[in-house]
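Heads up, one of the protein chains got dropped from this complex, but the rest are sitting where they should.
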Amino acid sequence: MDRFHEKEISGCGILGIMDQKGKRFSGGDIVAGIASMRERANGLGGGFAAYGIYPEHKRDWCFHMMFENKSAMVQTEEYLRENYKIVKDGIIPTREDRSIKYRPLLWRYFLQHKEEKTKLHYDLTEKDFVIKTVMEINTKIPGAFVASSGRNMGVFKGVGYPEDIGRFYKLEEYEAYIWTAHGRFPTNTVGWWGGAHPFGLLDWSVVHNGEISSYGINKRFLLNYGYVCAFFTDTEVMTYLFDLLVRKHGLSFEVVADILAAPFWDDIERQPQGRGELLRTLRIAYGSALVNGPFSVIVANSSTMVGLNDRIKLRPLVAATSENRLYIASEESAIREVCPRPNRVWMPKAGEPVIGRLIEV
Amino acid sequence: MKKIIIREEYCMGCRLCEVHCLVQHSKTKNIIKAYKGEYPKPIPRIIVEEKGYVSFALQCRHCEDGPCLEACITGAMYRDKKTGAILLNEDKCIGCWMCIMVCPFGVISRNGEGKKIASKCDLCMGEKVPICVKNCPNEAIVYEEKK
Amino acid sequence: MAKRPLPTEFIIERDEEKCIACQACVRMCSNDVHSYDPETDTVSSDSAKCVGCHFCETLCPTGALVIRRNPSEFKLNANWNAEVIKNITRQAETGGMLLTGMGCDKPYPIYWDYILLNASQVTNPSIDPLREPMELRTYIGRKPDKIEIQITNSKSQISNYKLQTSIPPQLKLETPILFSAMSYGSISLNACKSLAKAAREVGTFYNTGEGGLHRELYKYSANTIVQVASGRFGVHREYLEAAAAIEIKIGQGAKPGIGGHLPGEKVSEEISQTRMIPVGTDALSPAPHHDIYSIEDLRQLIFALKEATRYKKPVGVKISAVHNVAPIASGIVRAGADFVAIDGLRGGTGAAPTVVRDNVGIPTELAIAVVDQRLREEGIRNQASLIAAGGIRSSSDVIKAIALGADAVYIGTASLVAMGCSLCQRCYTGKCNWGIATQDPYLTKRLNPDIGTRRLVNLLRAWSLEIKEMLGGMGINAIESLRGNREQLRGVGLSDTDLKLLGIKPAGEAW
Partner (left out) sequence: MNYVIIGNSASGIAAIEAIREYDGKNKITVISDEPYSNYSRPLISYFLGKKVSLESVSFQEEDFYKDNKVDLILNNKATKLDLKKKYVILADGRKISFDKLLITTGGAPIVPEIKGRNFNGVFSFTTLSDAQKIEKYIKTNKVKKAVVLGGGLIGLKATEALIELKIKVTIVELADRILSATFDKKASGIIEAALEKIGCKSITNNTIAEIKGKNSKVKEVILKDKKKIPTELVIVAIGVKPNIELVKNRAINTNKGILVDNFMQTNIKDIYAAGDCCEAKDSLLNTNRPIAIWPVAKRQGKIAGYNMAGWKKEYQGSFAMNSVELCGIPTISVGESCPEKEGYQVLEYFAPEKSIYKKIVIKNKRIIGVIFVGDIERAGIYTSLIKDKVDTSDFKENLLKEDFGLISLPKEYRKHLVTGEVAIL
């Protein structure tokens, strides 16, 4: 079946751990935590995003690539070389694991922008240019897929249970200040490595549990702003929405939450005037960005990790803090697995974002 | 008390109120029998007046100070204490037509055929809503509490 | 033969056993079909005059009347069918254009009927509208592409947010259904009142058409969209100021490219005052606006109207769905329209040449789909709302139109049917027995606006409930999440081209 023409639907387990002081820690916890929610996955996909893992290349764009064949790699490299300076590249280290049956060629590139390209595409920012690159590789080079394309971060994902994927990628050897994880339970059987989560674009990574009923309009809303959704996944849509609203429109995560999980009109009318007016305006302008249907999502970028539920909380989401750590998970068990005694545990309300920011030290 | 309010601006002049009133006050209360099988033919207690495009249905207004009550020499015309309606005790009526003489709406008629007694709207006693109101297709007569 | 009598369109069956000669039919038929013979105390009917409006049948207290299509048939011929023969005969006799009323009645495909909706099963929950909020509120008007918010304090607390973007004027609809433009003149004042009162009660809008705004309708101005059409009838400062929104009418689905004509006989004192034309003169709306021969001329009118109303109300444009509708709509949006109403092939009319009504334009389903897609591709979909019009018959049509990309729909014919219309298509005669498409005081009083309002409100309420039920089934609790959400639609029995144009997948295909 054509992987690009079937929207994937899945139930999932998600987990995110952040050290808000930016202290990096090993991937052991995240793997252990997500493993505790094995029942939420079915072995058809698992993955992780890690921030702060490439301090030595923190100014370079790091592309985690998946190639299904050699020619895809050749074409991709040619394309990358034309547009970027490849600072360094190499295979992504993995260990053999019986449970991982098939795997594509996993390669990573550290890239730097070319001055002449910037001039040629003067209407694009550097980030826009990276997005353009990712889109082109994903849509035009058969067998090539960009798993992540941020700086000092990477996405590790594949077909299998998340703990197996973690072991496969040797995540315990990486240190990051934000880790997110995803265990997938797709209702369709198509399991391909690129389709596993997290979804990464620039330094965004998104793990998501849900099925967005508004997908059709969210996608077309994004089209209006030049985003072409190529993968038919909710996660992709969610990622682009965050990119559009946070990066391009400069809105805060709190405001984005009010857009994606907008309050009901009745609630808006009950708000004090200023807040009511703000919410009304957001809903009028961004109505098509309202994400309707059940979801819980953890979105991260280099400085933030955000957890959010749909407007009537149809999927589980728990948050906890312990010292500088912020935990967000589908189930409390996953948090307790790695942090038995958190300072505070709470259930965020429908549409109420949990926002973890890096505290500058 | 509830009154039948006339809204002449919506009366189409279809006269279905007359038809249904007639049936209601017929012996059989069956529309086809009332028209085709009852002799004397029953008469409606509602009158539709028409002139050009203006029309309205009119029936006893059940006046607060009904002149017919005063004019009745037999005590046949009486006010129903419960509903406030002005009713006619047909057994007492002798057909002197004093009520016809004084009714400013001209809504009491002679029951032409059978016993010579007056005939007037009784608000379809026993019905929740008078039959004419119920069957007016355009709500040109409505049954409402009147202040 | 100078005049060849044609088989009558209808036959009237009167059950003599049931007929009580009450003469309700005699009194009520504006076409003088029925007559009473006092000598025999019987009523008889002349079928030749019957237009099939069913008013008498509705009123007959004994159910003695049945109006049937006349089964009389010409020799079967796929080309030269009865209608063709009748039309040619009529034209051979009169030498004139054939006129008709209401929308196209030809059996072109009705795409609504080939589109199916989705519902949730297992992977996401459906929502019960009886237990949970279900939002249909819709705003019509230009939306900003982005909202800028200034944070007044370093702390990113919501209370410190200050909106930097203001929303352009919007129409707030409590349900995404508006009443189409129908002028006072084409319909009676009582019909206008019914629409206006219902719009107010429901929280939506009605549209004056090119009939001006009668004095008695000013009190509903908060729910009034006023039209500026090619004849400019009834347009004056007060008219524009009274309105909640202004609609420039370029075209009408029933008669694209054709002007309007209200015959002088219908221009009564009241209508003459409302339209600002002399009593008894024909009200001729030219085919084009003679100050709009190009898109830039339209832009001038849009901004002239915005200037005149100090940018306080949305100014939209209504066009008929024609072949080039997508680029035209795009041009209209770029010309500054805050909403675009697209009236499809099956849109109604009070009077149109039959040949135009039945052969010009395209169905609204396709038009909405291509316009919405085009505007999104151009990145200007936010700049205007889309209103789908022309043949919306049910809540499912509404919900499909919205899923295809419309913000809201206009209903015209459906609202008339709610008020009694049975689509006899004789609006142009001015003899509407139901008191809708007439100015004859004998007939207009048959539409009691209290009843009209109640029925219209009921219709919108019923449709809204159904929309909520279907939305809930899809697991969606706000109409904006359905708007343009074509993933919720699937086509059955449609060609690949149709599916492509509609932007929907065939039934059976998953996401």
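For clarity, chains are labelled A, B and C in written order, and residue numbers in each chain start from 1.
The criterion applied here is as follows: a contact is a pair of C-beta atoms (placed from the backbone, for glycine too) under 8 Å apart; a residue touches a chain by one contact, two chains touch by 3 or more.
Worth saying up front: this structure is predicted, and the values here are computed from it rather than measured.
Partner chains of the missing chain, restricted to those shown and counted over the full complex, are B.
If you put the missing chain back, the residues of subunit B touching it would be 5-6, 8, 47, 49-51, 54-56, 58, 61, 63-65, 67, 70-75, 92, 94-106, 108-110, 116.
Convention: only the chains that are shown with their structure count from here on.
Of all the chains shown, the one with its CA centroid nearest the global CA centroid is C. For this pair, subunit A with subunit C, the centres built from the Cα atoms lie 46 Å apart. One finds 80 Å separating the Cα centroids of subunit A and subunit B.
The touching residues of subunit A, when paired with subunit C in their complex, are 6-11, 187-188, 210-211, 213-217, 219-221, 223-226, 232, 248-252, 254-255, 262, 264-266, 274-275, 277-278, 280-288, 290-294, 311-312, 314. Interface residues of subunit C facing subunit A in the complex, by the touch rule stated above, are 120, 122-125, 127, 132-133, 135, 137, 139, 143-149, 151, 156, 158-159, 161, 163, 165-167, 170, 372, 375-377, 379-382, 403, 405, 474-478, 480-488, 510-511.
Residue ranges on subunit C touching subunit B, taken from their complex, read 17-18, 20-24, 27-28, 58-59, 61-62, 440-442, 445-448, 450-451.
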